[in-house]
Every structure is written in structure tokens, then in C-alpha cells.
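Note that this complex is displayed minus one protein chain, with the remaining chains in position.
Here is subunit A:
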Amino acid sequence: MRVNNDNYVLINNLIEQLKKEKKLTFKQYKILLEKAYPLLSSKEDNIYNLGLSVICHVAESKPKDTFIQQLLYDCIVASRVFLYSDMYEKMEKDFKENISTSFMDLLSKEFYTLDTETVLTRDQKRLFDDFQAHRRLVVSAPTSFGKSRIISEIIAHNTYRNIAIILPTIALLNETYHKFKGYDYLFDYNFIISMAQPVTEEKNIFILTPEKMDMILDQYPNLEIDFFTMDEIYKIQDDSDRSPIFTHCLYRLTKKRADFYLIGPYFDGFSKEFLKQTGAVFRKYNAEIVQKDTIDIHSLPYNESYTIENMTFKRRKDKDINLFNVLKSLNGQSLVYLGQRGRVEGKAKKISQSRDRKYDTDLISYIKENIHSEWSLAEFLEKGVAFHHSAIPKHIQTEIVEAFNNDRIDVLVCTSTLTEGVNTSAKNVIIYDNFKGKSDSFLSGFDVKNIKGRAGRFLSHFLGRVILLEKVTEEKDKGTIEFSYYDNEELETEATIQIDKEDLVGKNLERRNIAESELNRQKIPFHIIKANKFIPVYNQVQFINYLRNNQLLLSTMIFKGSLPNKSQLSTMVGLCHQYLFNDRDATDRTISIGNLQRLTNFYIYRSPLIKELIREQDGKQIDTKVRTTFYLISHYFEFALPRYLTIFENLFNFVYEEKYKRKEGINLKPLITKLEFGYISKHQIALKEAGVPVNIISKISDRFTDCENIDDIRLKISLDAKVLQGLSSFEIKILKKYI
């Protein structure tokens, strides 16, 4: 269908006027909706999108006239996004009474209603049908599309035995897990969100990060997966630290010959070779069902006026003043994006100082009691402000997002950790910084689009509002996502040793052969090196040779009992730092290696509470100490050290056996478990893996010593009323969320 140019201009002008004046005359509304109506049956995304834009802008302005409401409803039916009508009814109670709906309208709605009673949008339905037809699908679709909703529908409408859902962050795992648990039609599946849970014969749904999924595949080499999905799929190419593991996990899962559904926002294409090898189909969707309204304050000249929600301000030189003005005027929940952790905390402080509203949430007293009475987050929460970044413990992150989504706070200052995948009910997004991480690493056009995409949530908002306080790159989609294993002709040695040899050609095969023959010459079995994924082969060989030449060290590292002694542990961490740490960890200025050794010992042999660990940090500022502690726990204890120490153990035992022809070298499993989970016994680990915070575990864990796993614990909680005595109601609420 074509849109004649006059109509196009007319529609756009009316939308602009509506944005500015918040309402139109009856005639203007009528013309706008009449013109939009035919656009909504267009097959072309940009025309359809213009039609959606009319629906969203008109709905946002809540026209009172019933005739206009009727035309709006007719447009909604034509758009096939039937849930718009439900959304409108939420805002305007009389809507359904004011309009007349026909049998034909209802029947077309039925076409978008699945057996599970889920009503899909036009594009969701197309996507769902595409999956049912092709079974292997790579999809690029906007943030607000509702891509993950389709996952549960795919599972419900097919008969899969084992399913893997791979997500980039723990926050997303939790969100997905809780959502899926709520779907009745998935009741007969066993959800696995941690390594310690029992895997049943079939009917498992693994909801894991790629790192954990990779481990599961190591642990159960014969596990059959017949459907898997990966979210934020662009991370196989564009994640500075984790691209290799994303790629590898995808590679291994495709080798299972399963159906799959790979999703991500805003990219134009996907590796041709990958599509060819797997017989998959790529689809791109562009229509935004939550439309965006951008106010660019940065590009205004100084002292020029602008209006938000009926309040008019002048653009000032001082960015903070602009920020406070904007926040003063906005209705609804607002995210403020900043580029670094420290800046996020600082800005939250300034914002909270500019407000005097008193908020009250259970989270405040919980934080004061369990983390630190003077940690500024508690103080900010009282003003309705919070901050969010990767080094905040996961359960606190979850509570912050929940408080935000439940209107108990209304400003959330955040880094890309939030904007890259956590769903919130934010109506507004304010972009304060134009960089991510380092101050010279500017946001790409894709980053900008992704951050903007967080404004407005389908089913809650028709329009998301974006406010720019900084000059940002023009938003742009990514090009074609490459799958390096098939597309990169010059892979790193570390990658070539992970790929099946029949998938290697040219230089990559050459590189692999060189690595094999070099390892052969060094008398190091290939599988020893391969097991230590993505640790540079050179470093591993160097470390092996160091151990081979230090016989004394071999014997001094041997220990009896479950844990090494303090000096052994310090030596191990030191050697890991010297040989195995990646560049970023090796040059970490937040925590020096000396401090890391000291704090690791303190953590392992004293089992401190979080507040005690905070006390041990250098520095004067409470906030800095808290931030460093969280980073220490989430990065080193729970993630990096377990990984390095596993490799240490592998390589050490290889050399030990080579030297003494004896298998019993060292066993670091208990140490690693203790680092990762803070505990050693099964019931405590089960609680920790489920996501229960440490301080709650400490209070109740002695009541579950007879429990083997989380199912036992669940059973005991439901049958033994006394088992949770002594917890506050807020603590019980948190606990129940994870159990």
C-alpha cells in the first residue's frame, strides 16, 4: 500500500501538534484517526508503525469524546494489537461502554488468541507462526516487542522434553523464572536455575547464564536438549568479556540438533554461514508497539524554553539543574542513565538532596540492619530515589527494581546493567551521560536505541518518554551479527581448540594443528588444556612448566582436611594472579592482589557477615567500602576466583600426577564452593543458589540440616510452620520469592 504524500505530512503534523499541545480539536482527532486507519493494514513496517504512532499518541492524550474513542477503537482493531484496548480501558473505565464492538472484531481477536488464552500482537503472531513453521529462528525485534512472552507459548504449544533458556544476567534469570512459574500450563516442567538442583530424566527447563549452561553440558554430556533459546543474542559478537562463552554455548547447543529461537533487539542480519549450517531462518521486526517521544534538551540553545507536562523551564548550562527540572515535571517512573557505577551513586545523592518527599519501604530497615546503617542507599530510598549497578548484590537489585515497579520509589539512577535487559515499568528515560564504562567509550547508535527502548512498557504505557541531556549518537541498528566460529577466518587459538575439528578450515585448522603439535611437543595432553576454556593456552603452558620446575611447591601445596591453610591459599591466589588472571583482573585498581589475598583468607576462615566484610575494607567513605565489598563478593568470590582456582587445581594435579605417578593431588572443590556460595553444606548451598540472601540463610539454616536440596527445603517450609520463626515479615517475603 502506498500513502499519498499529503496524507503523510498531514498525519505527522497532527502528531507533532498533539505532542506539543496534549490535545487536538474534535475535527483534528477525527481526521488523524481516519487517515491512520488504512495504514494499519499495511504490510510495510514503516507505514504500519506510523499508524501505531497515531494510536499511541491519541491514546496518551485520552480524548474524552466518545466518537473519537470509537474511531480509536476501530484503529486498534485494524492494528491487531488488541491489548491496546485493554490498556485503554485501564485508564478510562467507561471505554468499553462508550464503544460498540462487532462480532467480526471479536472473531479477528480470536485469531490472535492462542489455546493458552494469551492474546498476541500482530507481529507476535507472525513470529509465533514463523517458529511453528521453521522451528529454527533468529529474530531481531524491538525492546518492547514481547519476545520472551513467545518463549512460554512455544513451549506450551509443542512437546519438548528438555529446554534450555539462556539469559545474560542473573536478574533476567530471576525475572523469567518467576514469570514462568506463574504460567499454569508449564506446571509439569522441572525448573532448573542452579547447578545444585537435581536434573530429572526429562521435562526440565534450564534457565541459566551461558557460563552455567556450559557447565551443565560438561556435567551431563549426554543430556538431550530439544529446544533452546538465547536472549540478547548480539552478545555472541559484542560483549567485551563474555562473547567467547556466549558463542561457545550457542555452538554446543546447536550441536544438539535442537529447535531454537534466538532473539535480540535491533540488528539487521545474522551470520549467513550459521543460518546455512543449522537450516535456520532470520526475521526482523521493526514496529514499536510502545512508541517513543523524545525531548532533546541538549540541542536547545541556552535559556531557550521547553515544556514538559505543562511545566516550562529554560535550558541551563548546568546539566544538573536541567535534570532536577525535568524530574520535577515528569509523571511516572523515571530511569536516569549514567555511564559509571560511582557516578550513579553520586547522582542519586544529588537528586535525593533536591527532594524532600518521604517514602517508606521495608527495604530501608532491612538495608540498615543487614548491610550498613549509614549506607546511602537507605537514605536515598526515603526520598524515593535508588541507584542500580552490577556490583550491588543480586537480591538487593531485585528488591530495588521491585520497589520501583511498585511505585514505592520513582527515580532509579542506573548503568547499562539495567538498560541491557532488566524490564522495569519506567515511563521515562533520561540520558545523562553519553558513554558507557570509560568516559571516552561513547554509546553506540545501538546502545542509544536500546536505552531509549527502556522508556515505556507495553500494557502499562502507550508512550515512553526519552529526555536527552547530552549529545548522543544517532540511534542505529547493528549490522549483521557474526558467529565467529563460522565467520572469523582468524580465530584465537583458544577458540580453535574448542571447535569440532570438522568445522575448522583454512587458517583456523592450521592454528589448531599447530596448537596440537606444540602441546604434543610439551608433553601436555590436549584435553587438559581444552577443559580450561578461554584461558590463554600460552599462560596455561607457562604455568605447567613453572610447576614442573618447582618440585618444592608441589609438595608444600598438599593439604589434609577440606580446606588449604592460610598461607597455601594465599600462594594459590598469588599464582593465579601471576599466571591465569585476565588483563582486567590482573590490573584491577579497586582491589590490589595483596588485599585480595587478605580478604579471601578472612572470608574463607572467618565466614564473616556482609557488615563485617565491609568493616575490613580500606577507605573512609562508607559508600566506597560497601561498593568495594559488593564488587569483591560478586566479581571475585562468586565468579572469578572459583574459575581461576578450578584451572589451578586441574593444572596442578596434572603436574603432580606426572611427577609422582599418583592421583591424589589437591582437592579445591570445598574451597571453591565456599567462595562461590559462602557455605559448604548442602542445605546452605541450596538456599544460596536459589538466591536467598546470606543474612537470612544465617538466621535459619540450622533448621534445615536434614534437607538435601531446595525441594526438601520447600517441603519443610510448607509443612512445618515454626521453621521460619524469628524472621521479619519482609525477610519472609524475600525468602518466599526465591523458594
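Here, a residue touches a chain if its C-beta (ideal position, glycine included) is under 8 Å from a C-beta of that chain, and two chains touch if they have at least 3 such contacts; residues count from 1.
In this section, contacts and distances are computed from a predicted model.
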Problem set entry | Undepicted complex member, UniProt protein name, chosen from "Succinate--CoA ligase [ADP-forming] subunit alpha", "Anti-bacteriophage protein A/HamA C-terminal domain-containing protein", "Cytochrome c oxidase subunit 1" or "ABC transporter substrate-binding protein" | "Anti-bacteriophage protein A/HamA C-terminal domain-containing protein"
Exercise. Of the residues A:Ile15, A:Ala59, A:Ala78 or A:Met230, which one touches the chain left out of the display?
Worked result: A:Ala78
Exercise. Thinking of the whole complex, not just what is shown, which of A:Leu18, A:Ile99 or A:Met557 touches the missing chain?
Worked result: A:Ile99
For this session: Based on the whole complex, identify which of A:Gln17, A:Asn49 or A:Ser108 touches the chain you can't see.
Result: A:Ser108
Exercise. Of the residues A:Glu16, A:Glu34 or A:Glu490, which one touches the chain left out of the display?
Worked result: A:Glu34
Exercise. Going by the touch rule given at the top, which residues of subunit A touch the chain that is not shown?
Worked result: 4, 7, 26, 30-31, 33-35, 37-38, 41, 43, 66-67, 70-71, 74, 78, 98-100, 102-108, 110-111, 113, 115, 129
